[in-house]
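Here it is: the structure, laid out below.
All protein chains of the complex are present and in place, except for one that has been dropped.
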Amino acid sequence: MLAAILDQSSLFLQQLVNGITLGSIYALIAVGYTMVYGVIQLINFAHGEIYMMGAFLSFSLLSGFFGFGLPFGLAVAVSVLVCALAGILLDVVAYRPLRRAPRLAALITAIGMSIFLQNLALLIWGGQIQSFPQNAIPALLSEPALQLGDVVISWLQVVILSTAIFLMLALHLIVHYTRIGRAMRAISQDKTAASLMGVNVDRVVSYTFAIGSGLGGVAGILVGLYYNAVYPTMGYFAGIKAFAAAVLGGIGSIPGAILGGGILGLAEVFGGGYISSSYSNGIAYAVMILVILVKPTGLFGRHLRDKA
Amino acid sequence: MAGRKTGEILLKAHNVVKKFGGLTAVKEVSLDVRAGEIVGLIGPNGAGKTTFFNCLNAIAVPTSGEITFAGHSLVSQISPATSRLVFRSGLLFALLSLLWLPLVLGVVWPETFFRLEAVLALSILALFRIYLLRPLSLFRPWSRLLLIIFVLVDGICAVNWLWRSPEFSEVSFFNLFPFYPLLVPGSLLLLLASLVLLLLFNLPRVKEAFGQHLRADVITRLGIGRTFQNIRLFSSLSALDNVKLGRHCRTRANFFGIVLALPQARKEELDSAEKAAECLRFVGLGKQLVSRAGSLPYGDQRRLEIARALATEPKLLLLDEPAAGMNPTESAELITLVRRISQAGIAVLIIEHDMKVIMNLADRIYVLDHGELIASGTPVEVRSNAKVIEAYLGAQHAASEA
Amino acid sequence: MHLDDRLFTDKKLYLPLLAAVLVLPWLPMGIAGPYVLRVATLTLVYMVLALGLNVVPGFTGLLDLGYVGFFGLGAYTAGLLTVHYQWSLWLVLPLAALNGAFWGILRGAPTLRLSDDYFAIVTFGFSELIILVIRNELWLTRGPMGVPGIAQPDIFGKVLDQPWQAFYLILFFLFLVLWVVVKIRSSRLGRAWFAVREDEIAAECVGVNVASYKIIAFALSAAIGALAGAFYARWFRFIHPDMFKFWESILILCLIVFGGMGSITGALLGALILIPLTELLRIVLPAELSNARYLLFGLIIVFMMRWRPAGLLPVEKE
Partner (left out) sequence: MMIVAGFFLTSFFLVSVVIAETIKIPVASPFTGPLASFGEGVKNGALLKAEEINAGGGINGKQIEIVLGDELCDPKEAAAVATRFASDPKVAIVVGHLCSSATLAALPIYKEAGLPAITPASTNPEIGKSSPYYFRNVYKDDFQGDFLARYAKKVRNFKKIAIFYEVNDYAMGLKDAFVSQAKKVGLRIIGAESYMSETIDFNAQLTKFKMMRPDAIFIPGYAPQATLLISQARSLGMKCAFFGADGLDDAIMLKNPDADGLFVTTPFLVDRGGAMVKEFVGRYQRKFSIEPNWFAANTYDAVGLAVAAITAAGLDREKVRAYLAGISSEEKAFQGITGATYFDENGDCLKAAFVKVVKDGKWVSAEEQLQ
């Protein structure tokens, strides 16, 4: 009897750990969606692909796919930087020319870019699941950090959670206490007014894309390490779930994205663990639809623009 | 100004209030328009004139007050936010009940439906239904009864499910549950009862409780046509199509009539083309039938908008700054046009900044300032009203300083 | 006058087209015949789909990212009814279309007030849920086992087993759908949709009941998608959840973006060019690059939006 209760409680604790890890990853991706939406009201469908690129770039740099290998730290830094640049490029090439076009045009372009990038990755890296070379990753990461009876927390999980927390805090500081952050908030309030006040809108949007994409890239690397799996369609599913998280938290709100990511991660793990795993993707879709229909502003969101 | 004949009261607004959050845009404005009359509504910028217009044709729903038009009450007596909430809840509720049916079928024939997902779905649905019933229960006791019934049915079905799923078959509690034989027929009975209750009580009672809220398109059909301050044409359609759209509320061809090209639908289409062309000629755009609305010159767009409103066969026409941005010649044409409309027996309520236009046209004038009605009467009376002069001078004063 | 309005009235336009299409199965194509005919039939199916999708984003201006859901729904409705009850195509097809319309309405009703991007997301999520249910509910759909052995189309009890017969059949349905959308486009109903697309508030003020016209559009669009799906199931004789991936929604969207959103001839032209093009590229491109076709579709969408947002055959003349 006691053993059964112990089992149940360690099952619960382990699932909690799994859920929080998953949630912090979703939160990192969701922030990218929410920042871009907050500033230019665009659902950047290609954000999931940036995340996928982060994973692939670090994989390639570590495994010598491009013909040379880099040490772990450098490879991560380069991948994140390239992701940030790719985000800017995405904005400049695809979205900026459509700033004045109807919102639908930008949205469709975003979908087009997503398809394009996904298939580009397929063409470059092939479709199969790739794994990081074992010797390129610090060995410590795969060791358990803490073992309490049946509950195991690996160093990787600790790293994921602490990275997520650290980056979120940094993001908070950037958005609230720097010039660029103030400019972002100004633009999200009123673009024309901000530009009249001397804010360089294009530059701020570029920064937004860079930060969001950089975070997406970090998430990509962490996921690649956590599951030890990198493949071209990873961005699609993670992107959808992260988007659902962003919607749940209230799109445009950064704390909302964090909370939404956490809730969705836990819901998915507990749903998959206790109920059934066939519909674990469905949970994200259902949450997304229900939130949009019942409370489109999400948990923390601002009110939607008036349609008129 | 007694030259024109005026009839009985067509539109009557009484103590109309419109609040946006903490801001009161319209404060207890009362106003009436008689058939065949031209009434002006003036006031400095931001006085709430357009908001008041929006209240009249349900683009905005007044926070309180009464509006009657030709014998119809346009505003319901319960706060619009509440009635919208309840209406939406009711709709979602009905949808959920539909989704719920297959789950109950699953209880009766467990091998046909779902695995353990059903328990999850069921509990989510149950929570959701309770959440949705909350606003309903604010109003009538019977909706609380509904709530209890639904919770019961959901609970019974969930228990049923848990009992039947193989994963739980070894758990003793469910095996010991003494009333199992009653569960299936009981839950079915309750479900039927709840559906009947939903149908019998929900929709008619809710409507009765909240009064009729008329949508903008219904009000247009009742006979209020309008134009907008910032022109709202369907700019990628042709001028003729824009006006034909005005005919929309006076035609009735449906999907099947159109697809099968029934004679009635074809005749109606020809009719509305003819009437639309007539309206365009009436405002002086007879030569621009096929030009794209968006590519017309500004003044023509204003007139096109009027033509579109006229095509709806209004009894009352709301004109929101029709002379804005017009040169004196165009304004003069506009004055004749409005006169002609009035002579056709259509009452006109007009917002205008151009004093020359308004003093020339209006039989009576209402003056708004900061959402409040500060004066009303004939143009001569209004012109000499101290409050009005103050409001306008103050505004001009502020404007010159800025 | 726009090309769309002339489709059924201008003899110079429709007679050569009709002749070209009717003659196609009888052209001497040697051994490539069955293959060309198959691609042509597939093209016609996508034309129907493009016309159906066009109703929502093209006419009412709401981006639908989940059209494949209705396609799959129609295919499964028809496929399962055929397999279990051996009903005739002419019974199964209307039922599938009705079922499609029903779910179209059900999806549409709660989304009436949503702004464009939220609507797009809900449509996407909804169709993914449909496909997820199809994949997981084995008792009904056999899930990933697929439904094999669906009977071929039939007419008056006679089975249509020749490729050219299937071609003419879908041609007939294409004309049916084309007739409906062309008639509606120039009618009171079509104008009401355009009004909703351009300006919802102005539309209300001219007496258009925005909600109910949106619902009609959703139902019609979904019914057309389901109809195409029903034919597809009977023609393909096998259905599988993998045939209705999200990618198909994007492909159909790409067809109408390419041809011009809201333009009927544009939707037809988009399918006429792009669907054979995918087949052509399969043959022309080296094997390692055959995925580059999808990449191309992404690029087409981006480039069209950038330089020719109104498509090849825009609705409005500048």
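Going in written order, the chains are labelled A, B and C, and every chain counts its residues from 1.
Everything that follows uses one rule, which is that contacts are C-beta pairs under 8 Å (C-beta built on N, C-alpha and C of every residue); 3 or more make two chains touch, one makes a residue touch a chain.
Just so we're clear, the structure is a prediction, and the values are computed from it rather than from any experiment.
Across the whole complex, the hidden chain's contacts among the shown chains comprise A, C.
Although one chain is not displayed, chain A still touches it through residues 7-8, 10-11, 14-15, 18-19, 22, 122, 126-129, 131, 134, 142, 144, 147, 150, 152, 154, 227-229, 231-234, 237, 268-270, 272-274, 276-278, 280-281. Listed by residue number, the positions of chain C touching the unshown chain are 16-17, 20, 27, 29-36, 38-39, 42, 135-136, 138, 143-146, 148-149, 161, 236-240, 242-243, 269, 272-273, 276, 279-280, 282-284, 287-291.
Here is the rule we use: only the chains that are shown with their structure count from here on.
For chain A, the chain whose average C-alpha position is most distant is B. For the pair chain B and chain C, the distance between C-alpha centroids works out to 33 Å.
Each chain gets one centre point, the mean of its Cα atoms, and the points for chain A and chain B are 40 Å apart. Among the residues of chain B, those in touch with two or more other chains are 59, 92, 117.
Of all residues in chain C, those that touch two or more other chains are 110, 136, 201.
For chain C in complex with chain A, the residues that touch the partner chain are 57, 61, 63, 65, 110-111, 114-118, 120-122, 125-126, 128-129, 132, 136, 200-201, 246-247, 250, 253-254, 257, 289, 291-292, 294-295, 297-302, 305-306, 309.
The residues of chain C lying in touch with chain B in their complex are 106, 109-110, 136-137, 139, 179-180, 183-184, 187-189, 191-192, 194-195, 198-199, 201-210, 216, 220, 315-316.
Those residues of chain A whose C-beta lies close enough to touch chain C in the complex are 41-43, 94, 97-98, 101, 103-109, 111-120, 122-123, 127, 236, 240, 243, 247, 278-279, 281-282, 285-286, 288-289, 292-293, 296, 304-305, 307-308.
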